[in-house]
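As you look at this complex, bear in mind that one protein chain is not there, while each of the others sits in place.
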Amino acid sequence: MIIILKSGVTDAQIKHVIERVESLGLRAHLSCGTHRTIIGVIGDKSQLQPARFQAIPGVADVISVLPSYKLASLDAHPEPSIVNVKGVKIGGGNLAMIAGPCAVESAERMDAIAKSVRASGANILRGGAFKPRTSPYAYQGMGEEGLKILRETGDKHGLPVVTEVMDPRRVEMVERYADMIQIGARNMQNFVLLTEVGSTKKPVLLKRGMSATIVDLLMSAEYILSQGNPDVVLCERGVKGFDPATRNLFDVAAVPACKVLSHLPIIVDPSHATGRPDLIGPCALAGVAAGADGVHIEVHNCPEEAMSDGPQALLPEQYQQLAGQIRALAALLGKTISPAAGCKS
Amino acid sequence: MIIILKSGVTDAQIKHVIERVESLGLRAHLSCGTHRTIIGVIGDKSQLQPARFQAIPGVADVISVLPSYKLASLDAHPEPSIVNVKGVKIGGGNLAMIAGPCAVESAERMDAIAKSVRASGANILRGGAFKPRTSPYAYQGMGEEGLKILRETGDKHGLPVVTEVMDPRRVEMVERYADMIQIGARNMQNFVLLTEVGSTKKPVLLKRGMSATIVDLLMSAEYILSQGNPDVVLCERGVKGFDPATRNLFDVAAVPACKVLSHLPIIVDPSHATGRPDLIGPCALAGVAAGADGVHIEVHNCPEEAMSDGPQALLPEQYQQLAGQIRALAALLGKTISPAAGCKS
Amino acid sequence: MIIILKSGVTDAQIKHVIERVESLGLRAHLSCGTHRTIIGVIGDKSQLQPARFQAIPGVADVISVLPSYKLASLDAHPEPSIVNVKGVKIGGGNLAMIAGPCAVESAERMDAIAKSVRASGANILRGGAFKPRTSPYAYQGMGEEGLKILRETGDKHGLPVVTEVMDPRRVEMVERYADMIQIGARNMQNFVLLTEVGSTKKPVLLKRGMSATIVDLLMSAEYILSQGNPDVVLCERGVKGFDPATRNLFDVAAVPACKVLSHLPIIVDPSHATGRPDLIGPCALAGVAAGADGVHIEVHNCPEEAMSDGPQALLPEQYQQLAGQIRALAALLGKTISPAAGCKS
Partner (left out) sequence: MIIILKSGVTDAQIKHVIERVESLGLRAHLSCGTHRTIIGVIGDKSQLQPARFQAIPGVADVISVLPSYKLASLDAHPEPSIVNVKGVKIGGGNLAMIAGPCAVESAERMDAIAKSVRASGANILRGGAFKPRTSPYAYQGMGEEGLKILRETGDKHGLPVVTEVMDPRRVEMVERYADMIQIGARNMQNFVLLTEVGSTKKPVLLKRGMSATIVDLLMSAEYILSQGNPDVVLCERGVKGFDPATRNLFDVAAVPACKVLSHLPIIVDPSHATGRPDLIGPCALAGVAAGADGVHIEVHNCPEEAMSDGPQALLPEQYQQLAGQIRALAALLGKTISPAAGCKS
């Protein structure tokens, strides 16, 4: 950690800063430049918290040279992690193909969509039973009934299932039905919920918040990892942007940027990132080309009747075509796509 | 609601759109321009959800001309609401002076800070017992012990108290101790938590999320109001910006922009908005000049020892000076500042 | 165009709006809803300027349903344009491989870089002679001497050359030396400069401004096109973002989003978009996968000695590897890469 002192700092202030550093069991290393004095701080990682020093009189800035996350870092785990979702691998050269409707709406619809996306090559089924909606008057999801339908549909078609949890009181229930638990973008910094899913034994799909930096995302992953759950898959799903042309701004560079810092797999969600069916295909391919470990796409067989997010869903035939393009690209890049398990029905 | 059709829309598509509109009990009003055809949609508000129509083939765009929030709107309540926090009024010409440390750290420190801010003119005391921290390794707050200290300190100094809740399972506990419940920026779209505080009888201080639009903020207020709790105070605390000069970007225009749309009081939090003690004063005054109904400021008597956010706290003597400037400005603007209650000790 | 009136609009105000509409030779089409009154406005495109109507009393909003650009739109030119840069095609299935140093620094260095990038498959050479630098004290480029070196190097290696112009008084000079003229991001809304390059006969590479929407970009292209120069190539080079992890935020979705609106080719510049050599490769591939018509990459044989932007340049051997990956991806997507012309030396 480096403490940069203000230009007019007094000797008494410098002395006080050094005393504060040493009082925490750290060592201070003074270095006087022509224009500025800096203090290098050395010692135990857990004590090196920049915020502690920023408020000391005479301090201009404090610069951390170590990442604040540990378990999520490449230092802790230099090889890419492979997360196993009931047999489907994500990461380390394995590409996940997650598809399904925004919300579980009925057993019949779920069955039809699952059948089609599996035939197109999807290996994980998604569907929301609890929906985070901006409006209290909008459709909020089927609840536990939706979880049951999702579970049965996944079992029937041999697809592991992923679904979102919003309430720490329902983590146990969702864990019972799902093979992978999703934390939505709006809850990426719901630390109570992160702590709760960190205590489960199911892999977690952690979506990046709309105004979260990559470091913020990794810190949220750290919350889960630090509870003992090692299976976190990150997801880039677009950040807040200024151009109304797209619903969010798809930050494709976040994919390789995360890989430089962390061993965790990262997938892309072009459905939420763009909010436009005509951009989902190009952005899905862009994500895979940039090194993503999976693609998460909303598919609906009748978007105009969808209870939520219909406008951004692909039709089954559109997904089929895109899935073929993704497979061709994955083959070029030497990626493997785990097959879905044998169909039970 | 207005549905704008694509330029090459077919007659069959137009017919289908109109059928969908009418199937929901709404009326369609067709209007053919030189370049574009539009359909005006008239009928029951609750059915007028744009997303339902955006996915219909031939539809280019759907424009809502009514706000999606109802209870929060000026239409529902044309006069500014006044929220009463144990005798301290906020809104409708009444200015709240909320001050205190980021976190409750000890009874002694809390007592000293409360004494000083009350002497300076603060009328509500703040202090966090549960802290949302980006890092799982950072200080997380004193928990219920902190709530007790806050309560006792407030009672001793005749100041109502506000504190944050992060966990829906602890809303009941926080409600027992606090006079006003705070929802932090990271939880502005934690709809589970909003619903829970909507069921309490305590006023809620709802902070704007870092990437939330003003409409998003009002929609979150609507979650609380729609549960039966009418006492919501909005808070502008900075949105995500691109300039590292400030921690967030203080959107002072949000204050008058909210007042055009809603009857709810709105206060400003220049501490979090700027993250810099040297900018808190100017931004606090800017907020009041723009029409804010209160100012929320972090004050600490030893920022360098603060367990969290020390660098952005004002010293008691800095707060005293600023409070004087705020009072002078409030007087110029004709605002009233409710006195704190008589000191019990 | 649709004029939405305020909820409490009076009959006199409605009458006045209609009079204003008709006074401009347009027709008004009144439509009264339960909650809102709207006026459809029909007539000559050039009169349909929303800003003219927004200030009329009683008007809540004015919505344009036609794009403000004409020549750049797909309506005007439904097939993708192919821009020919001295034999190298860009657009309509043809991929440009633009490479070279940020700045022309010397004939020797330029020669070495040109030789290597051509061997790796580049088909257009870049190099700046006039550099837009944030600081007046930073290196500003070699000026005309740099243009001469660039020209001679391009001729020697059979590569067309592209270089930036910043000053309308130097457009003629740059046109004399260059095969393609670049407008930098900071000048995307320098309308004087756009008008000037619109009068040349050379293709223009128009970079997207850091806070420009896609519509803003197309409007700037329209400035050039409306002067009679039909050869504009757009370039996505990252927009302003909030995450310091990357220099800018690479908006890869802008590539397919532009193609939905315009016939103009669009390329990507991952060097400026990310500012990090380790992200250039993944983002270049992402751009091509998303449908870009070319890739613009900075290459330097000794980044640490570069006069500007060294940190974001690839080494020649890194470019060679990436160019191979781009070619493989282009082949998969059925794209053609125009060969550079025969080497003259």
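Things worth noting here:
Which chain is which? They are A, B and C, in the order written, and residues in each are numbered from 1.
The definition used in the following text is that a contact is a pair of C-beta atoms (placed from the backbone, for glycine too) under 8 Å apart; a residue touches a chain by one contact, two chains touch by 3 or more.
Keep in mind that what you see is a predicted model, and the values were worked out from it rather than measured.
Checked against the full complex, the one of C:S7, C:Q54 or C:S199 touching the unshown chain is C:Q54. If you put the hidden chain back, the residue from C:D75, C:D111, C:E152 or C:D167 that touches it is C:D167.
The omitted chain makes contact with just one of the residues C:V192, C:V260 or C:A328: C:V192. Among the residues B:C283, B:I297, B:L314 or B:A340, only B:C283 touches the chain that is left out of the figure. Touching the omitted chain from chain C are residues 20, 46, 49, 51-57, 68-69, 132-138, 166-169, 186-187, 189-192, 195, 209-211, 216, 219-220, 222-223, 226, 239-240, 303-304, 306, 308-311, 313. Where chain A meets the chain that is not shown, the touching residues are 2, 4, 7, 29, 31, 33-36, 38, 40, 42-43, 45, 60-61, 63, 65-66, 75, 240-242, 244. Residues touching the missing chain, restricted to chain B, are 211, 213-215, 239, 241-246, 249-257, 260, 273-274, 276, 278-279, 281-283, 285-291, 328-329, 332 (touch as defined at the top).
One rule holds for everything that comes next: only the chains that are shown with their structure count from here on.
Taking each chain's centre as the mean of its C-alpha atoms, chain B lies 40 Å from chain C. Taking each chain's centre as the mean of its C-alpha atoms, chain A lies 32 Å from chain C. Residues of chain B found to touch two or more other chains are 240.
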